[in-house]
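Here the complex is missing one protein chain, while the rest keep their positions.
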Amino acid sequence: MNSKQIRAGAAAMTGVLLLGACGGGGPGGSGGDFTDGKLVLAILNDQSGIYKDASGPNSVKAVRMAVADYKEKYGDKAVVDDIEVTSTDHQNKPDIANTKAKELYERGGADVILDVPTSSAALAVANQAKSHKKLFLDVSAATTELTGGQCNKYTFQWAYNTYMLANGTGTTVTQNGDKKWHIIYPDYQFGQDMAKSFTEAIKGAGGTVQGTIPTPFPNDNFATFLTKAGSTNPDVIGTMQAGGDLINVVKQFNESGLKDKGINLAVGLMLITDIHSLGVDQFAGTMFTDAWYWNMDAESRGWADRFRDETGTRPTFEHAGNYSAALQYLEAVQEAGTDDADAVVGKLENKKINDVFLRNGEVRAKDHLVVHDAYLARVREPSEVKEPWDYEEIVTTIPAAKAFPPAEASACSM
Amino acid sequence: MNALLQYAVQGLAAGSFYALAALGLAIIFGVLGVVNFAHGAFYMLGAVTAAVLLDTLNLTLWWSLLVVPVLMFAFGVVVERLFVQWLLRLDALYNFLLTFGLTLVLVELVKQKYGVSGLPYKPPKALQGRVDLAGVVLPRYQLFVFLFSVAICVLVWLVMTQTRVGMIVRASTEKPELARALGINVGRWVTPVFGFGVAIAGLAGVLAAPFRAITADMGNNFAIILFAVVVIGGLGSIVGAVVAGFLVGLVEAFGQAYAPTFAQILIFVLMALVILVRPAGLFGRKEATA
């Protein structure tokens, strides 16, 4: 073996890491009020990569729970008996998401696609939903574009967006006295959206952003980015990283000693799985905005117990969001008596919803953003943790009207 | 000035992981002629093992620095006996397929067992916070990582230059055929050398545990940069691997400081430049490519 072969090998390996595997859709048919006589709920998300734990296979289980609840509620009165739940891996790649969504709508008989984390992937799926005139209820992607400039009649954003995260955390932290910010964000759609949303929220609350640093994604070394951010002596460094990258940032922030200099860390998007994987002590005291927390009241806790029986773990807001999206979709189908997308959209629009996940929820007709109460949370100290996964304390409930951008501000026109 | 020194220490700390892992890679390539594409996975396993030992047996970092390399050595021996030994006389393509396939299997197994969000790890108290060295404030852990890695590199260098084992490894690396014809049973060293290379990659993983997200995927990106390091240093050159490891760490740190978006690309620009100017790498000899 010579060095040329090694380089070729290294390049090939890089290629293989960047490429993905493939799968296939199923056959289709037709008949009655329900095309092919059945309803197909297709979950398209990350089944193997960095967002697998946040949503992934357990969201499929959550959707199955919703189907079971629907059947139990309506029994013989259910307008459809045959409900199929399928799951497809998009590996967080927009090109794969695009192909898979096309396959699901055309050959998989999918009536609705659910979940789809990773903003660029979600936008690709929204486009497919539009051209196929089939529903897409997005739960795990955060970009405001989905219900903004790139909105369409068949796409709904169910759980959260970057505005909600930035408005909650950016505004509150600034108002609490940390006025000078330095932001580091991953240099892709989600990160750019977050940096923009945070900057607006911080300025709106009377703070300043001294600098923003785009970082490669994925990345495991943030030490110098943090030092650089810290060198402007901000009150707080805002990190927009997610998943494994977030854990790298927090570990390296804690280790950097910036805390000793009086610099705090604010986290843009955090899921309870991140706290679990890094250890509650590493995050203790961190403020962040959550769309839902499993232990926030008896209703959520009751559902979380059922979820634990199914999966062996506690749900993230994305799991609960998928349950809610699937359940409300089925309710709308029940009401419409058909799986016809336009009819279902008509039933969803302007619907006011209160369920396990959505509190004071409303499906906004103008842009299909589902607004609901959001929560400013604080990570507990290790001593405050009473049981496994008991990591959050809800500090404030941000009412639905304030948690999301006003409808007038939306760039969406359908 | 202060900032520059901080960047330098951060670069050297990041470079420590590359240097250690590349050292193992270079020694394995030298004696076996096998490019171990599974090296990133062994780094990941080192970190995961440390996290599991802390969680289940409450073994702190200090113990893991001792115990994990031993476990990884044993694991390396098993992998060599089961798989790698069959590659030694085959085309490089098989070597790539097997070690890369091994990576996929190991990563997937860890995902199945521990999920993708990662495992918690708490560094010892003594290594937290910062130290003040003549007015320059440096993170304690990064300083430790750098010094510890340099110590390991010096130790390996002493073994390589001062012992008969080292002499045999050098001879087998430079001219394996001649070494056999001179009466050296090169085959006898293949298994322990592979085990050693795996152990040292695992050691890099342990050092990374308090500092990096411990996930099944942590080795993927690492491995890509690692191969840039090996190409820059010169394939099979042990000194080259170490020097290039630290160099790449520095490029990464200063890149992050002054051209954040290009921090990773800069490494590959450096690699391309080295290939153009010195195709055999900074420390590579033409013979080493035979």
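We just call them A and B in the order they show up, numbering each chain from 1.
The criterion applied here is as follows: a residue touches a chain if its C-beta (ideal position, glycine included) is under 8 Å from a C-beta of that chain, and two chains touch if they have at least 3 such contacts.
Methods note: contacts and distances are computed from a predicted model.
Asker: Pick, from "NADH-quinone oxidoreductase subunit H", "ABC transporter ATP-binding protein", "histidine kinase" or "propanoyl-CoA C-acyltransferase", the protein name that UniProt gives for the chain of this complex that is not shown.
Answerer: Missing chain, UniProt protein name: "ABC transporter ATP-binding protein".
Asker: The chain left out touches which of the shown chains?
Answerer: Looking at the complete complex, the unshown chain comes into contact with B.
Asker: Just one of B:54, B:84, B:152 or B:186 touches the chain that is missing; which is it?
Answerer: B:186
Asker: Given that one chain is not shown, which residue among B:68, B:168 or B:248 touches it?
Answerer: Touching the chain that is not displayed is residue B:168.
Asker: Residues of chain B in contact with the chain that isn't shown?
Answerer: 164, 167-168, 170-171, 173-175, 177-186, 285, 287
Just so it is clear, only the chains that are shown with their structure count from here on.
Asker: Any idea which chain A residues touch chain B in the complex?
Answerer: Checking each residue of chain A against chain B gives 1-3, 5-7, 9-10, 12-14, 16-17, 48-54, 56, 187, 213-216, 218-225, 227-228, 231, 243-245, 247-248, 251-252, 254-257, 260, 273-274, 276-279, 281-282.
Asker: Considering only the defined contacts, which chain B positions touch chain A in the complex?
Answerer: Contacts found on chain B: 3, 6-7, 10-11, 13-14, 33-35, 37, 92, 95-96, 100, 111, 115-123, 128-130, 137, 139-142, 210-213, 215, 217-218, 220-224, 227-228, 230-231, 234-235, 252-254, 256-257, 260-261, 263-264, 275, 279-281, 284, 289-290.
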